[in-house]
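Complex shown without one protein chain; remaining protein chains in place.
To keep things simple, chains are lettered A, B, C and D as they appear, and every chain counts its residues starting from 1.
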Amino acid sequence: MTYDEGQGYIVLATLLAPLVAMVLLVFVPGERKQWARYVSLFFAAIMLGLSTYIFVAYQTGPDQGAIQMEFTRDWVENTAFLGENGIQLYLGVDGISATMALLTGIVAFAGTLASWKLDYRTKDFFILFWMLVGGVYGTFFSLDLFFFFFFYELAVVPLYLLIGVWGSTRKEYGAMKLTLMLVGGSVLMWIGIFAVFNEAGLGTFSLPELWAAGEDGTLSPTFQKTFFPFMVVGCGVLAALWPFHTWSPDGHMSAPTAVSMVHAGVLMKLGAFGIIRLGIQLMPEGAEFWMPALMVLGVTGALYGATAALTQRDFKLISGYSSVSHMGYVLMGLATLTTIGVTGAVLQMFSHGVMTALVFLMIGAIYDQAHTRDIKDFGGIGKVMPLWVIFYTIAGLANVGLPGLSGFTAEFHIFVGTFQTYPVFGALAIVAAALAAAYMLRMFSVVFFGPLNPQWSGLKDVTPLEATSALLLIASMVLMGVWWSLFTDRLDLTITSLPGVTG
Amino acid sequence: MVPLENYLALSAILFSLGVYGVLARRNAILVLMAVELMLNAVSLNFIAFAAYLDPERITGAVFAIFVITVAAAEVGLALAIIIRLYRNRATSNVDEVATLKW
Amino acid sequence: MNATEVVWWVFAVATVALSAGVVFSRSVIHSAIFLIGSLGGVGAMYVILTVEFLALVQFLIYGGAVTVLILLALMLTRQSVSGEPEKVTGVQAPFGILVGGLLMAILIGSAVGTDWPNDVDDTPTNIPIETISEQLFDTFGVPFIIASVLLLVALVGAIILARQEEGDA
Amino acid sequence: MGAEQAWLLAAIPAGMFLVLVLFGRYLPRQGDYLGILAIGASFVLFFPVLVDFLDFFDAEEARLAIHESIAWSEVGDFHLRMGIYIDPITIVMFGVVTSVSLMVNIFSVGYMKGEPRYWWFFAVLQLFAASMLLLVMADNLLLLYISWELVGVCSFLLIGFYWEKRSATEAAKKAFITTRIGDVGLLIGIILLWRETGTFEIQEIIHQAEEGLIGGNMLFLSMLFVFLGCMGKSAQVPFHVWLPDAMEGPTPVSALIHAATMVVAGVYLTARLLPLFEHAGGMLMIITIVGLVTALLSGFIAFAQTDIKKVLAYSTVGQLGFMFVALGSGSVAVAMFHLMTHAFFKALLFLGSGSVIHATHHNQEMDKLGGLWRKMPITGTTFFIGCLALAGLPPLAGFWSKDEILLVTRDAWTVWAFVLLAFAAICTAFYTTRLFIRTFLGPVRDQQVHDHTHESGFIMTGPLIFLAVLACLGGFVIFHEVGEALGFPGGITEFVFLPPHEPHEYEIDWALAGASLVIALIGVWFGAFMYWNGSLARSTRLAEWNPGLYALITNKFYFDDMYQAVIDKGLLGFSYVVAWFDRYVVNDTGVDGSAQVTGYGGYLLKFLQTGRVPNYAMGIAVGVVGLAIAGLAVTL
Partner (left out) sequence: MERDYTLFIPEYIAAGGAVFIIALEMFWPRMRKEYAAYLTALVALAWGIAACFWIDADPETFQGVVTVDDFTTFFRVLGAGIVFVVALQSAHYMRDKVTTAGEYYGLLLIGGCGLVFMAAAREFITAYIALEVLSFSLYILVGYLRRDGLSSEASLKYILLGAFSSAMLLYGISMLYGVTGSTYYDEIAAGLADRSSDTDAAVVIGMMLILAGVGFKVSAAPFHMWAPDAYQGAPMPITAFLSTTSKAAGFALILRLFATALNADPDIWKWAVAALAALTMTAGNLLAIQQTNLKRLVAYSSIGQVGYMLVAIAAIGYGDAEVGLNASSGLLLHIAGYVISTLALFTALTAYYNKTGKDTVAGLRGLAETQPMLAMIIVVSLFSFAGLPFFAGFTTKLFMFQGSVTDELLWLVGLAVLNSFISLYYYLMIVRQMYLFGPEEGLTRFKVSPVLGVVGAALMLGVIAIGTYPAPLFEAAENAATPLFDGANGERAEAP
């Protein structure tokens, strides 16, 4: 088996790992909670390793193709409307998905550690958790429209139960709304997919071929202009595109820690990723036409989320709204259609992923003990939970865009890209970043500092497990914050080869 | 000679009367009778066609036989059901048999 | 206007009247009686169409079996022991008239408005019983067999449902 | 080692920061000596760098700067390089930063003894030194911005060092956000410049600007934004409000960050980009005006402050104003000169006050102090020197630099600018005198405080003496001979200059020197007259002479209240509105509403399902008739 085939199998293994874990867990007796945990941890470690390998082994350099480590198996073909290679299990990695895979590995691992304490129906939780992760991996790796959508939906399926069963505040409402809004978004994608397949008339779902069709005008410009919104709004819902973002605050407020981590950390990125795959790559003309609108929505989201976060009192609401704000940046970056902007968007996807995962990890760490998330209840927590405060502060500073942490790397690219195309929006985005500082520091000074509220003198600091996952996340933040080229090199080729992306 | 249309019109009238009966009647058995009217109209249709169309195409007559057969069987079955219901509910009034709804 | 037409018209009017009686009369019993008449009228139409075999079938099955069954069932399901007629027409009657009328208009319209392609000459041709039997038992053997199964089903069903068991209401 | 390795100066403290953060807590003495070691190393290493640079430097052959850079990151045709750029300005900053940092570190060993999180304090000091050094040697605006933010964070962390105190955390928050607002401007400006020139490298940008490749308006706009950043960092009006509050931090921090180094970053950046400002028509005027206004306002406010550190803080604001005036007048050399001297004597003053505060157990209210000179002679004396320098009395450092500023102002602008500036100088002298008299002279006001007072140990007085010496002699580097003696090409004005300006040798202008002497004396005399042996009688009368004015001054011209109002009423209000909108309009109406409408549709529909056979049949019949009619309509 040649080198590339081997690589392909690595990707396949990464995709299968969570699914295998899922199946294995089904056979673990429910009362053996510890077994379930260890099985999960084992597979999480495998995934982390494989993802890291994929990221590192992704070849940079001019002589390389953007898509590497391909793996292809025929699934259904030559049946009815499906022609040659109708549907294939066609996996592969480009710079973007390599980065996203790394993110997924990290967050999933951290999430596993974070849900160690979870004691109610542990086994079921992990089954659904791995279903979610599997869906995420699949979406990132799939180069076949059918499987892309398959896994995209698969990632949404378990959310209802994960939030509904293990969630907290207003969980039923949050879970139902989140699920419905996300699936509602994918309704638009369905329609878009049907239309695309019909219009292209290639008899195949293979994305590269469809991309080619999108570029050479087999998908007519009018068609692209018509159906681009379907795809982008469909994915945008998951990316908290304003005004389809309202699931984000409520959903995050209700979700259990690990789910919030994976959801805000990775799942929301699926939306942006989908916009790249099904929007920019599939319908360049449409992208050309619609991007200004997306830019406006992105800016709106960025400012809106930051402003709304200013006066929230619930940790998770703050993070929920700040997620809206940061995903707004991502959308802006994509909407620039410039190399720098799109790079920034991808970087921001990674950065926001690890950052928000850390934030939710910390929130969970204190909520498990305090059972309240109202920041007004706290004060001087630094006295009793110094490590917690330090981790949270680092996450917050990354959120604010402090140089040396991932946030700045990403936002800087986005700002530059935006300034290239829409200077005014760029300026607004930077203002939003200042607002981020405002709401973050507000929360810090209320919660961490000041005299200790004696009611909390009993709080324990983060457990070693939480600390481990926190350190893992922080490490990746610093990595991106300091060693930019590690990421930009991998993105460079992929993004410059995106159709319609200039500069 | 009586043209084909007459028969068709006649059966149409019978059919519509049957429809009216189904819509208007309250007693299950009356509804059933109305249905019988409709089926009659149908078989009249078939036979009229069979008789008027060219002699090779007399399938309609056969169809009519089947229709009559089925109709008869249907009546039998329906009546059995009505009686069963009457035993359970002491009514054969379709307006009162409305526990299952919404 | 020759004799056939006169006869036809007489029977047509009678049939319509009787059928109307079936659906309009206040008493179930009367309706049943009218039904017999209306069925007979249709049978007569068959005769006029010179399809005597079908007429025979009509008289036997309907006039014989069905109506008797219906009367029987009526006897079995009389609500009021005192024979005063109960309310037989529902509130929906007016709408029924409306819809029925519309449907009638449409059907008659389409029937009259259509030029029936295979209607070679405007005269009914006698359908010899041989042809019918030949068709019935040969060409349509399969449906015939299935029909037998159908009757079996109906039979079984009727027995199952109507049978009085211990503990039944 | 050569100047190319100057990055080591920053690298060493940075590494030490990691060490202290990770292990500081467990080391003996919590590793304070490691901090001093690291900073000391940079301080020592500064001299080889200096020597190497001086060998290299040659104005005639236009060997003005050393520039080293490496590729950083590439996306498409967006190539980033990071590097160091060492020229006289950088050298001056190196000197100031390393020396003052070292002194402060040493001083802190005494001052911070026994504080909680002792290790953390030193760790952050390392990080600060590293970032500050990086800032001054950055060759491109991106790297500069990065280190700019980093020093900001260090300032945030150190102001909030006593985070159990609500006031401290509030001050830290205020400082961070206020400067952050400036930074928004800075970042916008930087990216605008990139948009125009396609590069972040300062020299490249300047080059293009001189070529005239940058559109005038765009250049003005971007420089305006950049200057916003400088104002925020250097606490110029109207961004000055954070600096006085920043005094909540430990005093050594005030000395290092909020007097000597970080706050002058704005001045440094303006100096660094002065050619751009010159090409951006009108910017120099703006800079001058901002500087003047700041100098005057802070001077007035300082009159009424009774907290030692607050007085010093306002004087810092004022002195920064002076520097900006100098820059506005187009003289980098003078600005840097004053920056240097100010760094020395202001650090001295802060450390002095720190020594006092330490000695009096965290008492920094003048009303409680007085007559301390006898109790703590060394502190007193050094503090006295510092005050004289600040007041600008010859031959101390402050005199020369302030004199130079007055000179360039006079040459560059109309007489009014000169007069106003002179008046600001008088104010400076006045409140300096007041500060000194009320703290060290006059009767003892709070006996029991007085009794516990004692002179600080050498670990603290040592730095005071060192800085006092610098404050005395630092001014003389202006002279050609002194410069040459030290190995420089000449006096500082011949060393620090930006092409196309020519280096010029300083010759003393007796008239002006006399004038500035008079100015200083007036201020001092007035202060002495007001507060002689500490009696407040006269000053009270002055306050009663016009209460309105007095209130205005004591309330710092109501800047804080104004901002507070804007934030509470404006920003937070708006935020509430947005949050409400999101909840009730977007969510409840938009999202839930559509769901409820759907459900209600089902609720209405279900009543068709009456359970009655005739109704069902009616449904069928209507369906048939409808289909038939529609069919006929469609087909026929």
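One rule holds for everything that comes next: a residue touches a chain if its C-beta (ideal position, glycine included) is under 8 Å from a C-beta of that chain, and two chains touch if they have at least 3 such contacts.
It should be emphasised that the depicted structure is a prediction, and the values quoted were computed from it without experimental measurement.
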item: Missing chain: touched chains present in the view; value: A, B, C, D
item: Absent-chain contact - pick from D:Gly15, D:Gly198 or D:Gly611; value: D:Gly611
item: Hidden partner chain, residues of subunit A it touches; value: 30, 75-76, 78-81, 124, 131, 146, 149-151, 153-154, 156-157, 160-161, 164-165, 171-172, 176, 179-180, 183-184, 187, 190-191, 193-195, 197-198
item: Residues in subunit C touching the chain absent from view; value: 106-107, 109-111, 113-118, 138-143, 146-147, 149-150, 152-154, 156-157, 160-161, 165, 167-169
item: Touching residues on subunit B - with respect to the absent chain; value: 8, 15, 18, 22, 28, 31-32, 35, 38-39, 41-42, 45-46, 49, 53-54, 57, 59-60, 62-63, 66-67, 70, 73-74, 77-78, 81-82, 84-85, 88-89, 94, 97, 99-102
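Following the convention adopted for this analysis, only the chains that are shown with their structure count from here on.
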item: Centroid spacing, where centroids are CA-atom means, of subunit B and subunit C in whole angstrom; value: 6
item: Interchain centroid distance [CA atoms averaged], subunit B/subunit D, Å; value: 97
item: Rounded Å distance, subunit A centre to subunit C centre (Cα mean); value: 70
item: Residues of subunit C whose C-beta touches two or more other chains; value: 90, 92, 95-96, 99-100, 103
item: Multi-partner residues of subunit B (each touching 2 or more other chains); value: 19, 23-26, 28, 95
item: List of subunit C residues in touch with subunit D within their complex; value: 90, 92, 95-96, 99-100, 102-103, 106, 110
item: Interface residues, subunit D side, partner subunit A - complex; value: 71-78, 80, 142, 145-147, 149-150, 153, 160, 163-166, 168-170, 172-173, 176-177, 180-181, 183-184, 187-188, 191-192, 194-195, 571-572, 574-576, 578-579, 582, 586-587, 590-592, 595
item: Residue ranges of subunit A in contact with subunit D within the complex; value: 177, 180-181, 243, 246-247, 249-250, 304, 307-308, 310-312, 339-340, 343, 380, 382-383, 397, 402-404, 408, 412-413, 415-416, 419-420, 423, 426-427, 430-431, 433-434, 437-438, 441-442, 444-445, 448-452, 484-485, 488-489, 491-492, 495-496, 503
